[in-house]
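Shown here: the complex without one of its protein chains, the others still in place.
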Amino acid sequence: MRSLFGLTAIATVAGVPCAQAADVLFQGTLDSICILGLTTPGTLGVDAEGRLSSAAGLPGTVTVLTTGGTRLNVKAPVWTQTPAAYSSGGEVFEYSYLGLSGLGVANVDWTSANSDVALPVLPLSILTVNARAANPSDSWVDGTYQMKVEVTCSAS
Amino acid sequence: MQLKAFLIAACLLGLAAGTSSAQSLSPMKKAGATPSDVKGFQLKAGNPYKSRMTFVALVMDPTFTNEVSGALVQPAEFRLAPGASRTLILQFKIAPPNKERTVAVCILPKDIEGTIQPRVCGTYTGRLLGHPGS
Partner (left out) sequence: MLRQLKALAGAALLLPMLSAEGAACTLIATGGTLGLAPNGTTYTSELGLPSLVTISTTLLDGSFTITIDPPTLVQSPVGFVPISLEQKTVSAVSTLDLNFAYTSGQIQRTFPTQLLSAAVVTLHHRLNAASFPSGTYRTKTVVTCS
């Protein structure tokens, strides 16, 4: 009886598949994605021409990473906050950006026009964005001013 | 021009070490048919970087200019830990006599300081079943 049990046990071991070599596969699929990150918010100061400008404060920086099939749209800044005593109207709002020229995206010098460019495939890349407003009345009342440049990444 | 000697309280610095926000949206473009007059899509919003952030999701026209009616995305506001992502549900009506409608969803960080408003937007098209292209 004991031998019968031993035979059964050995038969079971011999029945296990003996794989001496195994193929190992790693797989991943990347969708068309765009990741935008704000690293430096940017601050405003007064430049030599009396404009409120981040070039006289601190430029904002945005990181962009895309797997392709996307585009970048940048619009002229708009006020998001002005002092109660300030009368808006007639300002000239402009923005500029730079940083991706080595990656196939041209720099944009100060402009009020929207820009819309197709993006190449990009690793994590830094875009520096500046914003400014020129006041026709040439005066800024005391208080808090905030303007924002809208930077949008979307599918092509 | 003479610089004026008054105090302008510029927007807050927010330059604490490591401060950053980032957003992603997937898929960024999708189309599909619907047997009813409501089309839904399942989207994924992510926060791939190092700080925790609150995001806002808006349903807009395909030029990403104005919010639209007859459409909603849920949740419309959500908080994500670094590296986390979550599902969003987009639903919009295709009102007659239209057989097709395209809307956009934009994800943006809420109440962000500074001079830049980053947005990631996707476009989504719903078609009534039986309509060419569906």
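For clarity, chains are labelled A and B in written order, and residue numbers in each chain start from 1.
Here is the rule we go by: a contact is a pair of C-beta atoms (placed from the backbone, for glycine too) under 8 Å apart; a residue touches a chain by one contact, two chains touch by 3 or more.
The model shown is predicted, which means the values in this text are computed figures rather than measured ones.
Within the whole complex, the absent chain has one touching residue among A:67, A:115 or A:144, and that is A:67. For chain A, the residues touching the absent chain in the complete assembly are 3-4, 6-7, 10-11, 13-14, 16-33, 65, 67-69, 120-124.
One rule holds in what follows: only the chains that are shown with their structure count from here on.
Centre-to-centre, using mean CA coordinates, chain A is 14 Å away from chain B. Listing the residues of chain A that touch chain B in their complex gives 31-46, 48-50, 52, 54, 57-60, 62-63, 69-70, 73, 77, 81, 129-131, 138-140, 142-155.
Partner chain A is touched in their complex by these residues of chain B: 1, 3-4, 6-15, 19-29, 46, 48-49, 64, 104, 106, 109, 112-123.
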